[in-house]
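Note that this complex is displayed minus one protein chain, with the remaining chains in position.
In order of appearance the chains are A, B, C and D, and numbering begins at 1 in each one.
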Amino acid sequence: GGETKSSSDKRDNLIYVFDGEPQTLDCAKTSDQLAYTVVYQIHDYLIDRLPDGTLVPGLAETWEYSDDGTEITFHIRENVKFHNGDVLTAEDVAFSLNNAIGSSQTSRITSAMDSASVVDENTVLLKLKHPFGAIEYCLANAQMGIVNKKAYEEDPEAFARHPVGTGAYQFKEWKTGDSITLTAFDDYYKDKASIENIEFRIMLDSDTAVMALENGEVDFTFDIPNTAIKKVQENENLEYYVTNAASTCYVVLNNEHEILSNKKVRQAIAHAIDKEALIAGAVEGYGVPAETPISTTAFGFPADFKNREYDVEKAKELLAEAGYPDGFKIVFTATETLNFKKPGEILQDQLGAIGIELDIKDVEFSVYLDDVISGNNYEMAVTEQSTAYPDADHIYSLYHSSMIDVGRNFINVRNDQLDELLDRGRVSQDPDERIKAYEEICELWKEECFTVPTYALQTDIAANKNLKGVIPHSPSVYKIYHYSWE
Amino acid sequence: MSQPLIEIRDLKKYFDTSQGPLHAVDNINLSINKGQTLGVVGESGCGKSTLGRAILRLVEPTSGEILYKGENIVDYDVNKMRNTRRDLQMIFQDPYSSLNPRMTVGETIAEPLKVNGFKGSREELSQKIEETMETVGLSNRLINSYPHELDGGRRQRIGLARAIILEPEFIVCDEPVSALDVSIQAQILNLLMDLQDQKDFSYLFITHDLSVVKHISDEIVVMYIGQCIERANAKQLFANPLHPYSIALLHAILAPNLRNRGKPKKVLRGEVTSPINPIPGCRFAPRCAHASERCLNRDIELKEVEPGHWVACTLFE
Amino acid sequence: MSEKLLEIDNLRVIYKTDEGVVQALNGLSFHMDKGETLGLVGETGAGKTTTALSILKLLPDKIGLIEDGSIKFNDFDIVTGSEQNMRKLRGDKISMIFQDPMTSLNPIIKIGDQIAEVLELHRADMTKSEIEARVDEILTTVGLPTSRKDEYPHQFSGGMRQRVVIAMALTCEPQLLLADEPTTALDVTIQAQVLELMKKLKENLNTSMLLITHDLGVVADICDRVAIMYAGTVVEMGTIEDIFEASNHHPYTIGLFGSIPDLENDAERLNPIKGLMPDPMNLPTGCYFHDRCQECMEICTIQEPDNHIVDEKTNHMIKCHLFDRTKHSDDLEGKMHEPAFN
Amino acid sequence: MGKYIGKRILMMIPIILGISFIIFGILELTPGDPARNILGDSATNESVEALREEMGLNDPFLVKYFNYVKNALRGDFGTSYKSGLPVLEELKGRLPHSLKLALGSILIVTFLSIPVGIISAVKQYSFLDTVSLIGAFLLTSMPSFWFGIMMILFFALQLKILPATGVTTWKHFVLPSIAMAGLGIAVVVRMTRSSMLEVIRQDYIRTARAKGASESGVIIKHGLKNALLPIITVLGVEFGSMLGGGMIIESVFAIPGIGSMTVDAIRTSNTPLVIASITFSAIAISIINLIVDILYVYIDPRLKSNIKRAGS
Partner (left out) sequence: MMNVYEGTKETGRRKTVKRKSQLASIWTRYKKSQLAMAGLFLLILLIVIAIVAPLLANYEQDAIKQNMPIRLQSPSREHIFGTDHYGRDVFARIIFGARISLSVGLASVFISSILGVLIGSIAGYYGGKIDNLLMRLMDVLLALPSIFLAITIVAALGPGLINLLIAISISYVPRFSRIVRSSILSIKNQEFIEAARSCGTRDRRIILKHIIPNAIGPIIVEATLSIARAIIHVSSLSFLGLGIKPPMPEWGSMLAEGKSYMGSHQYLVIIPGIAIVMSVMALNLIGDGLRDALDPRLKN
């Protein structure tokens, strides 16, 4: 039962709330944070990330870079056992890496990787396409889990529902629609996990999930609904943890749209948006105004940069200059699934003040993906972008013109200057040069307003206060191995 | 004798039921002259109403001919039949369900005129309605009443008015008085007979009440499970019933006097046969004291045993 | 003189309806002796069924109310009697046959069980097998094969169902049988069967019977005495001979007889009573029949007539001002009417 | 009887075909791309297109429908686009929750509504009658999701005596079952009342009274059983709609049942799952109807001949 246990009898299980259900537990074939959370317990990684974010050796005891920075040699830890009893080999590692590189789901983190090969029984060589500063972060990403090659190749589909790794927890059961359970792995190469069982309980409605948490029916949830934060903070049985998230919310303007392709219009929109009100109404105040497209947690984030400010008169002026003194009508594509309806409604109100009438089209998530993320069928929207690695380069795949259609440039930005700056930021080995490039990008952004960054989000955790070892961090994928009951 | 107004030849109406064909009307022959009344008697469910309906083609006969003034109306197409309907009317058994509860008395009575393309003006229409209402003894003040506000006797008069407003030649009266009290029954019967005298209507008068049928009919047909088993002049039938069933029927009448009090009665025994897929042979045989081998397995023809008196029974073959 | 079994005195029953108060019985009085059959005759709405229901105290709850008067059954006062005592009477001492055999049997209970239920309710001392035996016996008595007791009502024809109802009414050998139009729903030939049966049973059990009907033929066949009802009162009561053969009658009785087509007499026209029963919510003053009466006198419109005994020997009663000897003693003979059926 | 059941089951086939065709058609018109849905927001347009081709999503509508039916006839209802699980597996995982919920609700409905309905019929226009009628009206008028939320507010948040969400113990089903039962209680109370009122007006009830039966004997033995037919019918209908229509309650109380799955499947264009789950609820409803019809015969012997006839 999920009833509150008195603190005296030590618990051996943890109930972790999921507000959805993973589609697959094949780490390379998913881009779903919930799936990450599960596979992150089951698999180990070449490089481990500690709760505070520092990177430490994982299954790779040591590694070294080639001189030009395009090859890395990993020395694999010995005598590590898989959950099925197999011993970890370089084969498994190379297979796992190549599998991830070949997947279309991992492009954000594997775009710099070329291929992996076995050097000897305990050595693996990873080739890169170009030197890449954030590569270690990428390798610590949940998608890069080291899987058991034999089990995977036997039946990839079965593996997707019953993954086999070397991690602290092994897969136990997946009750569709209900829960996924894991249990501590006895032969883990480090100490056995303190908490014996983990249940990821699926509760589609996040409001009710919070209630369950308040009632002590469940123990752990993250990214709790903003409206519930206050009550969670007040609840004496719960502990609330918060930190800056790696994601930024911004208004997406289809740069190819007839009206929005007009720079003045975009500038007007930027001036018309009251970020404070937006933060208050959309995220209950739990956010910080964003000035740049670059994540606050990333290398290259210009902390002092100020974008255009909220100025309705200016906005009206610009709009008149652009030839729309009476404003215009535009379709705003929203999806409730990602909580994009609220920002939409607020923007509707704010832009309404300068005469831009928003027609909110609230669509299913799949339609949103199809219309907005494909870049083909929308005018205006909002989106949230999280970084896979803490480096300003994360904006490359979103805004480089080469990424239209093949990549993720669904804003349809085609700006040579921007392309040049992004390229510079990516290949340059000189940190100062890079920082400068990204500063220039921000200036360009202020001028062009390709998108309007609105606010950076926070990421938070609400957990049973007896649960120790909890530290929030921006990717919001936590290793329960580090947790224990008081 | 001139051509009868209505003549029915070998009329059959079978209903399809899931257990087989239900012989509601089975090979009936009869004829009605102008100004005459033919009474039809028989137990409940023997097919009296179906016969009446079939004659007006309110149910399509399974086979047989219905000659109206010598023409077979079974062959008429929809339009021709619709035009003929004005001459062939019906008064229904139940004065409660046979009137549209949402139509006023006036509307109900006017309906036949309207659907048959009455040409006159509004005033003429209402005059005609008022005349007809007067004829059947309905006060004009009732013209805007709804049927539910009226009693059975008045309702039956509305049914009567509706049937006669087109001045038909022939009216099927399907138990028009059996739902009514004796005194109202008497009022309606008097009215029907008066109308006949005045307008020379012909009636097919259906009832199960023998005293009523004797009172009003010129000729009587006795039905038993879809068949006609005896047909005679009214007086003849009462004076000299031949078929064992007719005899039982007449015996069962309880006269409102003490003459037969205390006398033993002949009571029928046995069960009524089902009208569904009846086996050939006399359908009354299971209840008949005179039944013998000869009554079974063959159809028994209606035979004229004395002038105008027909009976279908092996005793008279 | 024989013992009185039932005595009803000045009974007034009303029905409270949406439209108003229906005065169903207006000072109804009659009595019944042991072993006799009383015919209660009258038009629709005269209050015949109401009378029977009042005797059983089964008037519709909260709608039908006994306003006044008394009903005495063997000295037991039914009007004031408790519901518990009434339950003991019903089905045991007094039982009833309802008008429509098609609806008065429970469609989902086997007929044998329906009959047995009466015994279970009133003969607590009987064992299962005794009850069984009694059910078989009564079924045989009413002429139904005992093999069919496990069948359901819908498997029987109307006449057979009425036999079941009769069997049910007679299992406890009641002292009083209320038969409310027991044959109206039946075909003539079946009606004859059922009436024969009832006559026979009644004689065997020496049960008194209140036979409610509007069919004078049925009355002539089996009743000993007759009460003619009009608008909730008895307007004429006497022996069967008084009603059918004596020469003094209430004008309503005359009208009733005149309305029936006569098989033996080919009159061209019938002689219906003109007009209709008065509206029970709005009864006329004086004699309820006055506005339809061809003999209507002034007093009839004002004063309700008394019950006048016109034949002391038979207790032939007529409730009509015409027979008020105190006022019309001289010309009473002259006002006599030829009954229409003579 | 066997024949009759067979015939009834055969009659379900065209209905199911019709349903699957309609749903297939509507989903075809529904925007949203299952392939992109599977791949998520980081997929490129190329990879989405490749997956579409692989899944046969680019085939013409009729070809897709025909293939689906062909496979379904062989017992293969396809796999859920989302989980890749066979559709039947997916249903099997969800069914117990929906079933528990529906069973709980129908039990509440039955044992609460029928007695209340009887009492309110027998004591027509009494205080009790009025109160239960008003109660029934309130329940009918409350959207079940709102009723659910109100109960959560009160019992889970305020009093903290019952869990708000989840499916772990029977306690978890209390509130959702009541919320789901709400509407049904109202319907059944009213049906019981009117059916009882109808029955106690019948002649045979008067006959029973005339036999000397006690009031409770009359009501229970003669009244209730006769009144039961329409009550059973609505209970059947209610149960059917509870089985298939729990989506809102399931989402309010976070119950991983068929309903919430279907809503999700519709929203993610997960065609095989949608069709399977709606077909399932159609079949469930048909089976419930069949059971109800068979129950009828046990209650009302008059219907036996009907069934015999229909079967032959």
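We adopt the following convention: contacts are C-beta pairs under 8 Å (C-beta built on N, C-alpha and C of every residue); 3 or more make two chains touch, one makes a residue touch a chain.
Computed from a predicted model, the values in this text were never measured in an experiment.
Note on the chain not shown: across the whole complex it touches A, B, C, D.
The chain omitted from view is touched by exactly one of B:Tyr14, B:Tyr68 or B:Phe92, namely B:Phe92. Here the missing chain is touched by one residue of D:Met247, D:Ala276 or D:Val292, and it is D:Met247.
Here the missing chain is touched by one residue of B:Asn83, B:Gln127 or B:Asn297, and it is B:Asn83.
Interface note for the absent chain: among D:Ile19, D:Met55, D:Val69 or D:Leu128, the touching residue is D:Ile19. In the full complex, chain B makes contact with the omitted chain through residues 53, 56, 58, 82-83, 85-86, 88-90, 92-94, 97-103, 111-112, 115-116, 133-134, 136-141, 143-146, 148-149, 159, 162, 166, 187, 190-191, 194.
Contacts to the hidden chain, counted on chain A, fall at residues 207, 210-211, 214, 225, 227-228, 230-231, 276-277, 280-281, 336, 341-342, 344-346, 348-350, 359-364. By the touch definition given at the top, chain D reaches the unshown chain through residues 14-15, 18-19, 22-23, 26-27, 29-32, 130, 133-134, 137-138, 140-146, 149-150, 152-153, 157, 190, 194, 197-198, 241, 244-245, 247-248, 251, 262-263, 266-267, 274, 278, 281-282, 285-286.
Everything that follows uses one rule, which is that only the chains that are shown with their structure count from here on.
In terms of the stated touch criterion, the partners common to chain B and chain D are C, listed by label.
Inter-chain contacts peak for the pair A-D, counting C-beta pairs in contact.
Distances between chain centres, each the mean of the C-alpha atoms, put A farthest from chain C. Chain C and chain D, compared by their mean Cα positions, are separated by 54 Å.
Between the CA-based centres of chain B and chain C the separation comes to 32 Å, rounded to the whole angstrom. Of all residues in chain D, none touches 2 or more other chains. In chain C, no residue touches at least two other chains.
Residues 125, 202-204, 206-214, 217, 221-222, 225-226, 299-302 of chain D are the ones touching chain C in the complex. Residues 43-44, 151, 153, 181-187, 189-190, 193, 208, 210-212, 214-215, 235, 238, 248-249, 251-258, 260-261, 265, 267-269, 271-272 of chain B are the ones touching chain C in the complex.
Interface of chain A with chain D (complex): residues 1-3, 21, 23-24, 30-32, 104-105, 107-108, 157, 160-161, 175-178, 201-205, 208-209, 211-212, 214-215, 217-218, 337, 363-367, 369-371, 373-375, 405-408.
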